[in-house]
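Dumping the structure here so I can ask a few things about it.
Removed: one protein chain of the complex. Kept in place: all other protein chains.
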Amino acid sequence: MISQETLIYAVMGLLGIISLVAVYMAITEKDLVKAVLYSAIQSTAYAFLFYLLMAPDIVLVYVPVAVGLYPAVILFLIKKSERFEGEST
Amino acid sequence: MKGWMRAVSLLSIIAVTVALALGTASGGLGYVLPFPGVRDLAYWFLFTALNPSTPLFTVMSPEAVTSIVWDYRGLDTLFETTVFFLAIIGSMALMRGIEVVKKVEERTYQIGMSPIVKTVTRISVAAILAVAASIALHGHLTPGGGFQGGAAAAVAPLLLIVVFSVYFAVGSHINKKNMLTIRTIGLLGVGLTAFAVLIIGVIHGVGAYVFQNQPKATAPIGLPADLFGSLTSGTLILFNFFEFLAVAAGFTIVFLLLSVPERRVMEILEGGEKDEH
Partner (left out) sequence: MSIDVNVFLFSLMIYTIIMNIGISLYAIFQRPNIIKKIIALTILGDSANVLAIIVGYRAWPSPNRAPIPPVLTNLHPTGEDIQMFTQVAVDPLPQALVLTAVVIGLAVTVFLVFLALQLYRLYGTLDVRKITKLRG
């Protein structure tokens, strides 16, 4: 059977690929509310990665800040201005 | 047309990444696996964090990261708190004069969201505040600390502003002036705790340093490491409590400034112009 070490490294690699997909979808999206949601998915993948790298202090900072406060502040800003990005180059 | 172009470029980025990793794994770059030992500086921090046999270097706290943040490198945290304070003050100066006035409203139970959401929010706000206080006050024993507890406790006023309306929040004394008072108490507490051992040393006629926690070789005075048998690690518990107050109040000010309705903002900005002419 595979050892525990290979299993943990495989989960780390999978989380890296999930965060790469989420960052690419966030950058090439015209609707800004969906871009903020993809960025929150990437932050959740990073929080799980911090846990696997044995840093529990950073998980406790990162989950309220990047999944709770950044989307809240940016959604307030989107509500007060435009929701769709204009025509890009 | 745009859909499959995005998918093709995403797959090509993933293919490049996997190819680079394969190239490194079959002997491209020396060694990439993590090293089997820690560096000398890390060995020193891990060895002296809770060690009664070296009483002149220890911090008496089993949590190595909090002892680095508030004791070994306390000045870094002092300047980080200053940067955060300057960001909040800058935002308040940009939005000077823009505030929500409490309306006299008889039917306040009809503004905000539906009763189901309001009932669930009442229960969750109490739970969030309890968990955040526990994270902040146990920062010297388990992972946690002042900033973690403050960021988690800032979610509760955000929920109150969004679910019940901002007029209800201002009416129940969560306004800018009270939050600024709490934030000032927190920052004054952090500053006084940094000078506490120095003041106690001057009173007893013994030399001491700023940001000192336990007795050192040339300054044999410090705060007690445990209180009635349970470990409190000197200044760490006071730092965590005051930082929790300061951070939670700071975020509440940011949300109060951001949630003023745009119609009211335009009224204030145009009303000021008309007064001048």
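Each chain carries a letter (A and B) given by its place in the written order, and its residues are counted from 1.
By our rule, contacts are C-beta pairs under 8 Å (C-beta built on N, C-alpha and C of every residue); 3 or more make two chains touch, one makes a residue touch a chain.
Predicted model, so just to flag it, every value in this text is computed and none were measured.
Q: Tell me which of B:L33, B:V101 or B:A217 is the one touching the absent chain.
A: The missing chain is touched by B:L33.
Q: For the chain that got dropped from the picture, name the residues of chain A it touches.
A: Touch with the absent chain occurs at residues 3-6, 8-10, 12-13, 15-17, 19-20, 23-24, 26-27, 32, 35-36, 39, 42-43, 46, 49-50, 53-58, 61-62, 65-66, 69-70, 73-74, 76-78, 80-82, 85-86, 88-89.
Q: Under the stated touch rule, tell me which residues of chain B contact the chain that is not displayed.
A: Chain B touches the missing chain through residues 13, 16-18, 20-22, 24-27, 32-39, 41-43, 45-47, 49-51, 53, 62-65, 68-69, 73, 76-77, 80, 83-84, 86-88, 90-91, 94-95, 142-143, 147, 231, 254, 257-258, 265, 269.
Here is the rule we go by: only the chains that are shown with their structure count from here on.
Q: Determine the centre-to-centre distance between chain A and chain B, using the mean Cα coordinates as centres, and give it in whole Å.
A: 20
Q: With touch defined as at the start, can you tell me which chain B residues reach chain A in the complex?
A: Against chain A, the touching part of chain B is residues 6, 9-10, 13-14, 17, 65-66, 135, 143-145, 147-148, 151-152, 154-155, 158, 251, 254-255, 258-259, 262.
Q: Residue numbers of chain A touching chain B in their complex, please.
A: 17, 20-21, 24-25, 28, 56-57, 59-61, 64-65, 68-69, 72-73, 76-77, 80
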